[in-house]
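To start, I am sharing the structure in question, which I have written as structure tokens.
Selected chains from the complex are presented in situ; the others are not included.
Naming follows writing order (A and B), and every chain is counted from residue 1.
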Amino acid sequence: MTELRLADMACPLDARYYGADPAFFARLRPYVSEDAFIRCQLQVELALAEILTEYGVAPTHFADEVARAGGSIEVRHVYEEEERIGHVVRALVNCIRERIDEPLRPFVHLFATSNDITDTATALRLKALTRDVLLPDLQVLQDALIRLARLHAHTVQIGRTHGKYAEPITFGYFLANYVARIGNRIDAIEAARRNLRGKFSGAVGAYNALRLKFRDAPAIESALLRKLGLEAVDAHVSTQVVHPEYVTDLVHALVSTFSVLANLADDVRHLHRSEIDETQEIYDEARVGSSTMPHKLNPKNFEFVKSMWKEFMPRMMTVYMDQITEHQRDLTNSASSRFVTEFMTAFAYSVVRLTSAVKNLGVQERSMRRNFDEASAETLAEPLYILLSLQGHPDGHGHARRLMRKSRETGAPLMDLIRAEESLRPYLERLTPDQRRALEHAENYTGLSAERTEIVCDQFEAAGRQLLDRLDAERREQERPRQKLQGA
Amino acid sequence: MTELRLADMACPLDARYYGADPAFFARLRPYVSEDAFIRCQLQVELALAEILTEYGVAPTHFADEVARAGGSIEVRHVYEEEERIGHVVRALVNCIRERIDEPLRPFVHLFATSNDITDTATALRLKALTRDVLLPDLQVLQDALIRLARLHAHTVQIGRTHGKYAEPITFGYFLANYVARIGNRIDAIEAARRNLRGKFSGAVGAYNALRLKFRDAPAIESALLRKLGLEAVDAHVSTQVVHPEYVTDLVHALVSTFSVLANLADDVRHLHRSEIDETQEIYDEARVGSSTMPHKLNPKNFEFVKSMWKEFMPRMMTVYMDQITEHQRDLTNSASSRFVTEFMTAFAYSVVRLTSAVKNLGVQERSMRRNFDEASAETLAEPLYILLSLQGHPDGHGHARRLMRKSRETGAPLMDLIRAEESLRPYLERLTPDQRRALEHAENYTGLSAERTEIVCDQFEAAGRQLLDRLDAERREQERPRQKLQGA
């Protein structure tokens, strides 16, 4: 294998993002590289070796020998052998075989079809990658949002629908919506992750080979997969491949999460608009916004996240197409399914960039208040209509609209027009002090923005902590088989 | 609204499929038509009226009056009013208002933003449509597959990978894979269906209006939604819209199911190939296969299902794009989200067509056996390799490959070559009778095909029965509020 420069890569993800960020690269490599994939396959071959030893098929020192051999295999050895024979799993098997004593060799990979190894290895690494990187990183983003939401639980902001002023909220409540949506998606990702499956049922999925030796072949499959922290396919029935729905669900959970992140990015981008100016990415001094316009400061991290979503969201179509495999399998999903980890890398990178942008987000409270005040003349129309109707006014909505239009045309404040309107007096007199306050100042008409912000933050903070603990426990438990291989 | 002919419609689904099949049309119309949508919105307005009555905001006869008024509103009334004022929910509100006494009018729609009504109505109808049509119909397909799988649990078939002969299975086992995959998807659909949510939190989601009257606004929201069999959004936090993830998950569950159906359709299509000839759609006498080739009998229902998948699968992209809505909402998801029910109609129609094709599927056992026999010369290579390795043969895989190649070149049966090979004798002598049988006849090498077919069928048949019971119970319970409206 040639040594190369990042700048030579054809994929911008490698060249500019994943590869160019040493810390990110170091964290992801153990899961997303080819190296990592081969290593996971070795883990599956080792689990098989242990089963063969335990069930007396292979000699007692067989599993240890495979572990030792596996520890010394590098991806380049496998690739050189693949170059020669044109089959990557058989190449791996040959690499193990030539590193152990001849009498043990027949037992390597015995009963397995290549795809027993690769599909199980895929489940293994997607599960670990999601557990060790994607979910914890999403939780860091979540925590940053929670912190910011709490800080601004009471910072009034004008709500906007259709881009137009609607009714008042707080900036914290705006963020609390994302806390809830991301929290909801974290649950969806975790559910799909836990549901990844392996298989050990042979070339056409009917346990043909395994059944030559074991009457209860599915039990052997379960025992093998248990060593890897996995379960078998529903009802122990499959073709050559694990039914694609398990991975499809995980990718969907991630794509739909990506959309939430893109939505957040879009929202903040628009708050950056010169005319709105409620947020501002904080740059350090040396940064240049434009090569020709010296005054520019752009929301480029938020733009980046949206751009990555546009690039990676459509890949769900590939995953759906890959659900179709002819009869006991065709290989037209082989290259394409390799790109799932690339997708996950791009997702992870976008989470990291978005988190850093959220942490460096300047909230322009002065502009927020300015916009709020400008809007508040109009937004009173809703509470006016509601309060009139509550008192039985026969056409509260129409009346409020007419006053609103008059206010727009004459420039007179709505509240003045309300007070001047004799016919409204009886209705207004019956208002409670709270209701009156809501009508007088838009900042008293933020509903439950502040209260619910706190509740939402509490709820998802607690959920996050529990999730991280569970993931951590699983990770520690799963490290053991890995170490066996590396320690060998 | 004009009366039209189906043949005038622009959408083939309306003109040729949904509209042209009276039984299907009659079953789907109560859920997917505009009419149905308006009716669901009326149900939400009525639930609101009941709440206003119960909590003493409106006079005690208000809810009954709304129910009575609602019973007489037709979609054309609403559309005429929309034509005039340009806002469909306000048009509905006006229709109710003009049908009740003046003093009651202010309470119609009170506290609600349009989208409280439409998003909740959408949840209501998607939930019912999935419960009353999609899931039961999938279960009918499932039952047809189970019946066929049981019938052919022992019918040997050659498994195929890459389109080439692989190892033996049974035709029942081939089908059992689909039973399991569809069963798995039914669970996914049901989980997403139960998780659909409504909202009643106002124009920017912060309960601004409701809070003018009720301190614990979320409790009011819950009470209202409970009347409709729904829950509120996670953690009672939203913008103007229900977070789109709930519907997104349901559409994903359906799209990924559609892929499974397309896979089944493709598989059976290929089994129809003239050279394979293992299945045959049964046509009646009058049918014409081709306008110029009098001999043709094509798998056109299976082709149809694949074609519909190609048309409707990409719509998931729309759903992902619709997850993004600016700030408290923009309206760029308004037209597009209306097409979700169209998608579901197309899905339902494809299920019906596929079910009928499965029921009318001719299984050509003679061809199946012919292909099996032709393959069996080759497929012995695997058990040979496994059995040699089990006995410790140093290169079972290589040896089997060499014999295989020789058999191909010379035309001599593999078993003859095996027997002729002196060096193999010691290994073969140690085989158990079962192992020997597997090597002698490919039909003894189908692994657990038959056994697992039965187990899988039992398991998913039971699960299906339980699901239908649960859905039925829910349907009966939910009919009550519907009847209230119609009976009024």
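We take it that a contact is a pair of C-beta atoms (placed from the backbone, for glycine too) under 8 Å apart; a residue touches a chain by one contact, two chains touch by 3 or more.
Fair warning: this is a prediction, and the values are worked out from it, not measured in the lab.
Chemist: Since every chain is the same sequence and 2 are placed, give me the total copy number for this complex.
Modeler: This complex, considered in full, is made up of 4 identical copies.
Everything that follows uses one rule, which is that only the chains that are shown with their structure count from here on.
Chemist: Between subunit A and subunit B, what distance separates the C-alpha centroids? Give it in angstrom.
Modeler: 25
Chemist: In the complex formed with subunit A, which residues of subunit B make contact?
Modeler: 57, 102-103, 105-107, 110-111, 159-163, 166-169, 173-174, 176-177, 179-181, 183-185, 188, 201-213, 217-218, 233-240, 243, 245, 248-249, 252, 255-256, 259-260, 262-263, 266-267, 270, 313-314, 316-317, 320-321, 323-331, 382-383, 386-390, 392-396, 434-435, 438, 445-449, 452, 455-456, 459-460
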